[in-house]
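All protein chains of the complex are present and in place, except for one that has been dropped.
Our next item is chain A:
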């Protein structure tokens, strides 16, 4: 993350930063797609096609809910921050927050 972004001209909005960051993630070697999902499971931002996005958003949203409830059941003070699913073909990473999810599908070093 570039903290020096604050030193740039003040008209440099945070929104543009967000765009930048997401573009950077998408540009990382091996990343197939990026999806931002809100608390209701609606995909806000995506780099994949609609049907795939809807599928990933719906399924991972539910899975994240389940994982979060599991973590909190064990220790109520705890919370889920990151979820990684490694499959044969690629790795699905879900970075979570109380309201939004960031889903990234990456194909690690071939």
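Operating definition for what follows: a contact is a pair of C-beta atoms (placed from the backbone, for glycine too) under 8 Å apart; a residue touches a chain by one contact, two chains touch by 3 or more; residues count from 1.
Simple rule for what comes next: contacts and distances are computed from a predicted model.
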item	value
Undepicted complex member, UniProt protein name, chosen from "Auxin-responsive protein", "Guanine nucleotide-binding protein G(I)/G(S)/G(T) subunit beta-3-like", "Dynein axonemal intermediate chain 2" or "X-ray repair cross-complementing protein 6 isoform X3"	"Dynein axonemal intermediate chain 2"
Missing-partner contacts on chain A, residue numbers	1, 14-15, 17-18, 21-22, 24-25, 28-31, 36, 38, 40-42, 44-45, 54, 58, 81-82, 84, 86, 91, 93, 95-97, 99-100, 102, 104, 106, 108-109
